[in-house]
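Only a single protein chain was left out; the remaining protein chains are all shown in position.
Entry: chain A
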Amino acid sequence: MTEILRIENLQKRFGGLVATDNVTLDVHTGEIHALIGPNGAGKSTLINQLCGELRQDAGVIHLAGRDISHMPAPERVDLGLGRTFQVTSLLEDFTVVENVGLAVQARDGGNFRIFDRVSGRSSIWEEAGHLLAGSLLDDRRDARVADLSHGEKKQLELVMALATQPRLLLLDEPMAGLGHLESQQMIDTLNGLRGEISMLLVEHDMEAVFALADRISVLVYGQIIMTGTADEVRNDPRVREAYLGTEDA
């Protein structure tokens, strides 16, 4: 089985705090790999190192066999690394279709052109329309993002990440703040992408994790304490301890 992502001995310190402690992890091609752990375990720090916003102190990151450890964030995107943000991070003044259109345009290139008309680049708008037609935002395409509900923004996060045609998608808590129905819709959407796109899913919602993940890694105090299937994780005493605390605590 080939690996789309391989992380070896990744380390990151903030002063005395070891946020990422010798993390070694891989994501198989086509797999949904969940990363869980209590608050403050270093999940977001890890995601930010993977996408290039934070620079690791030591260790290596391979994407589809290429060393991307020292690559700036935009170049990693070109190689097929997509991400969604935990706190939605969108273009609030633009409409939904303008957001998706810009994501397509960013991938498509030709963005130093000053004499064309962006509204005339029909391939962009066709693709944006196509992406939206396959989402729950189809009837909201002309709404301003600032006017969207939280759940709609979460969906848009995902559509924009897909617009860059990633091979590996880093999902930073896509269910955070969603109601039960919205979570279910998000789970269905992600399930629909299974096999097409490999995913590293950071999530607190255990129902979603168990519904989606092929494998689960557990991060505690910056360390991966185990990787396994849903059942293995559920029955592991170390995981229980990390989440529930020891008996005498």
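One rule holds in what follows: contacts are C-beta pairs under 8 Å (C-beta built on N, C-alpha and C of every residue); 3 or more make two chains touch, one makes a residue touch a chain; residues count from 1.
One rule holds in what follows: contacts and distances are computed from a predicted model.
Visitor: Which name from "Alpha-ketoacid dehydrogenase subunit beta", "Anti-sigma factor antagonist", "Branched-chain amino acid transport system permease protein" or "Glycosyltransferase" does UniProt give the chain that's left off?
Guide: Matching "Alpha-ketoacid dehydrogenase subunit beta", "Anti-sigma factor antagonist", "Branched-chain amino acid transport system permease protein" or "Glycosyltransferase" to the record, the invisible chain is "Branched-chain amino acid transport system permease protein".
Visitor: Which of A:Cys51, A:Ala128 or A:Val239 sits in contact with the chain that's absent?
Guide: A:Cys51
Visitor: Which of these touches the unseen chain: A:Gly40, A:Pro72, A:Gly179 or A:Gly192?
Guide: A:Pro72
Visitor: Please identify which residue in A:Ile61, A:Leu102 or A:Leu137 touches the non-displayed chain.
Guide: A:Leu102
Visitor: What residues on chain A make contact with the chain left out of this view?
Guide: Listed in rising order, the touching residues are 51, 53, 72-75, 77-78, 83, 85, 89-94, 101-103, 105-107, 110-119, 121, 160, 163-164.
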